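For this view, one protein chain was removed and the others were kept in their places.
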């Protein structure tokens, strides 16, 4: 019960996002079941904890560490009833995960309940928290979400049932207009949701036979008898009551800044985020990468599962045959490797198997969507070489990761980012043992998505003091 | 994991108190182990949940539903380290138990941590809560403890490491001088504890080789290498640092009002509360009861375990032989009877066995410490009659329970209190099927403890409008 | 889930018996519920594992480590259905407990099922096992029960539905007539039970409104609408079908040899075993002990819970007041002390609390039913002295334990038995730190129960080579 879960992707050295949200109104009264199924489909956005709050006038909260299927098993949610609710899946951040930070987060105010489920990071949260503390306000969690909620309460000072959609929006817009948030509140017999004015994170509303719902990605609605799915625009939100939904603007137009990494890695391949299908976009990135690549490989192999779409695109454009030469073991459940013993490297070795006849004596073109620390990639390259690969050429369908994120993506410090440390493709290839490494250029990425309207911050070098040379070797030894 | 536990006493229709607390400083660094052992010895004060918060500059909190041995098992408290801490066991109140109300309660304020463990009820908490909400303060729990803590934060508005013992005491005294509280706070490298100015609940400090500790009852210190145990007086508190402890007054003398039920039922028989040994006091109450009783019984049988001491006293004074004619099954662990199926009555039947040759054809004098709803007693009388008892005379070593409690004791409404409904001993005897019922008189109780300095409120009839006659039959049918 | 349970009595250095059984036919079809309740009342006979097998033509088996309430919780027994069944609670033997030895034990033979639940030890089992192995028979467990069952199968070689009560009895009587067994078999639509011809272990049958049942002790039937309870005589058994029960002799009369320890310690105080009530017998033993004792003590204190009845008897006869000066903590559930860390001594200290005013400055007469290794007693004497007892005189309501048992009682080797090592009461007193020790004499015990018809083997000195003197000091240091 108390051991940590072993999550496939967290062992594969990928970036993590803060979370996914789902909420709404279910005509049938069983909103918890619909939220749970929705969260299950958003599980890729967060695997540390899962929670549901639901009710009518008041809310009942259930949350626990673990995957949706474990944390929200039948017996856990047995007592949660009602037609209105919000749910949340949370990503396991490097810096220690604490049960207290699991969401939704439920407060009691003036004899009423409010539950919040929040995806994103709000730059100014720390400052506002301090401001509140100076006047005697107390905080339970470390999360921005508590600050957001307190800001609303403090701004409105009346029972939640009397908070209007616009008033809440004004509180959010006033102090957090540059922050990243897609959030939902369950109020007495009402659910409201807001997407931040710059639009970092996605948010959707769905009208279905079963009721009205919001979610971080449109695929979360799959399985419902859908009548309409609408992407909420930056600065807009939605109010859901038993009479239906209403999309409204709560803050003036700002320069859009949508997170491009949602397409590169975070979102589900089947999702349609920021107006584009994710799988198709990734195939396109793979094709673009192939266009500027002249390597003469025998086979294109994806790092599973993140590199599959790009690899298919690359193979189609280049004519080099695509094969799943690496196969992942999905029968994971809980790990028998306790967190203290584990090393990332060994987990990779236990979980990936190689189809040797595909690799032996071949020039392998290995593709992944992105490269963070390089630890996993180094291990995979080593495995391929050991399995007899003549050459291993590593390709990335996104540019070099050079900078941290201020809006909710959990990127390690630049001292840990392999591209920030080694800077040159040649050096990176040496560090991970590959015969060559090639990234998609930032210019190609911008050509694909557009010069503006997107956030490319993590691909742009931080202007900092030089790191001392010895730090170069640190990244891969840990 | 999610099933409710089956607690012997909660099935026996007894009153419940809010909780027990334990805290302090352990030289060894392993304060959690000492707190856990202390809470285990205070388990009779609360069986719903248990928690420990400990640390040095910051605190780590572990709490869960269940008994101390389950909720705080080794793996649960593994990561809690440090020399300073507080712990709490919580009683399962009738009105629905929620994990959110488990204690200790931990806040983050100005980058520092404060944990609170609180025993008692504060009359004015609701009003103060509302006052805070009006200025935009948010509450997570329903508990008084959150209000107390918020009151302190609001009153001091500086980092907890700068809160002085006296300043905290002033915040408590100003607003809660008539409330019932024995509470402890774990602050950065410091533990402070306070007993309310009227002294409803007990509180002790212990100096031992292992460190300095506070607890609700002195027996919680058993097992330590004790050097000194001191009962904290009403309006006093204690400050514990790594240099030792210091007892200080934080509020002026008020008229004492110690809870007499601590002696009658709540506290452990081995404890020495409010200057008296509990077991000896109960034996004395049994003797007093015998003095004014003229029944000619064959055998004195206690309702186990609550009536044992009084029964021994009664037997010694009356000369009627004492026998444990009812034997309880202690091999309980978790119940296989799920909470929804259960009935109090059946649980009693499953858990008590009768030594028939002691009962058959005999006039049985059955003794318990108190009578709440009468459901269990009725069942026991029925069992004894079925086992062949010629007569069953029921005796109580405390007066009729006629009123609710404002200071943390969970007494049912007067409509459920058998004495408040039936009023006459004869009527009560009829209701539970006994041949006679006799209570200790309130005057005898006051003679034993003293006319003043004690709270007798629950034995004094509420002055309310007459209940309609038909309500008389309700109590025992539920 | 995998941690060992913490069983009150096993920490108190008492003897352990092999187990308790319950079985029968329930008209309602829900025999599992009745068996479970019966086993719960027999829990004192075994705390290591619990199991139920039930069905109609075929049987479904559920068994697990732990107390009845844990091992047989609702979800565990969900799929077990049917009107016929047997159940078992097993004692945790010193020599390592293994899940494979949990009972009942279920076999598939000629497309039919047989389940066995067995209490006792069969001297010749090992020899018969070897005989079977020589002809190629395989064994799964270490238990006698598997040998018994194999013996029956081998003797009958036909489908279990065709086994007659008499044929099974002949198989048992032929080879195990000197062994100790009370056992029950669940066969297709039938339950049969047998008590060995010398009658070491008790066995009862009950006719009730709910059906017909057998059990190790009569109190296991409490709660049923009982019409008749009959003690099965040595060499007799009972056959239960949907038409009722029939008691039959399966083996000729032998010299009875009932286990006297069933009265001294094993059986429940409320039980009526071998024609006598257990509680009344223990009171009588306490009185007999007092008659020959001339100590002038201030107070009689029982070692809880085993010494209570004898202490009451002693106090009544001697006129010295009885008080529960030691109080046990029953809120145990699971231990947080993992099995490897634990020491018997510390567990005692954690679980017993002393009522100091009863002990301080007093001459304490401490009574228990028996003394095995002396480790717990030494610890209790130390605690009493530390609490201020002027003198501690230890009394035992049974004779010195000097010998091992061949029929299922788990007695340590004579090197570990304190009475076998120190021989003299004076020496034993010194070893446990008491001011005096006094046992009931074997003659007094025989006067109480009868010169013949009872097994007194464990009180009779083994005729062996002298142990070397240094072994004397070993017993208490471990």
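We just call them A, B and C in the order they show up, numbering each chain from 1.
By definition in this document, contacts are C-beta pairs under 8 Å (C-beta built on N, C-alpha and C of every residue); 3 or more make two chains touch, one makes a residue touch a chain.
From a predicted model like this one, the values you see are computed outputs, not experimental measurements.
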Which displayed chains the hidden chain touches across the whole complex: A, C
Listed residues A:72, A:203 or A:240, member touching the removed chain: A:72
Of A:27, A:356 or A:426, the residue in touch with the unshown chain: A:356
Identified contact with the non-displayed chain, of A:115, A:308, A:440 or A:458: A:308
Residue touching the undisplayed chain, where the options are C:57, C:133, C:242 or C:460: C:133
Among A:36, A:362 or A:438, residue touching the chain not depicted: A:36
In chain A, positions touching the absent partner: 3, 5-6, 8, 36-37, 40-41, 43-44, 47, 66-70, 72-74, 219, 222-223, 268-270, 272, 277, 279-280, 283, 305, 308-309, 312, 316, 321-324, 327, 329-336, 338, 349-350, 353-358
Sites on chain C contacted by the missing partner chain, in the whole complex: 1-2, 61, 75-76, 78, 100, 106-110, 130, 133-142, 149-150, 153-155, 157
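Keep in mind that, in the parts below, only the chains that are shown with their structure count from here on.
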Most distant chain from chain A, judged by the mean position of its C-alpha atoms: C
Distance between chain centroids, defined by C-alpha means - chain B, chain C (Å): 36
Distance between chain centroids, defined by C-alpha means - chain A, chain B (Å): 48
Where chain B touches two or more other chains, by residue: none
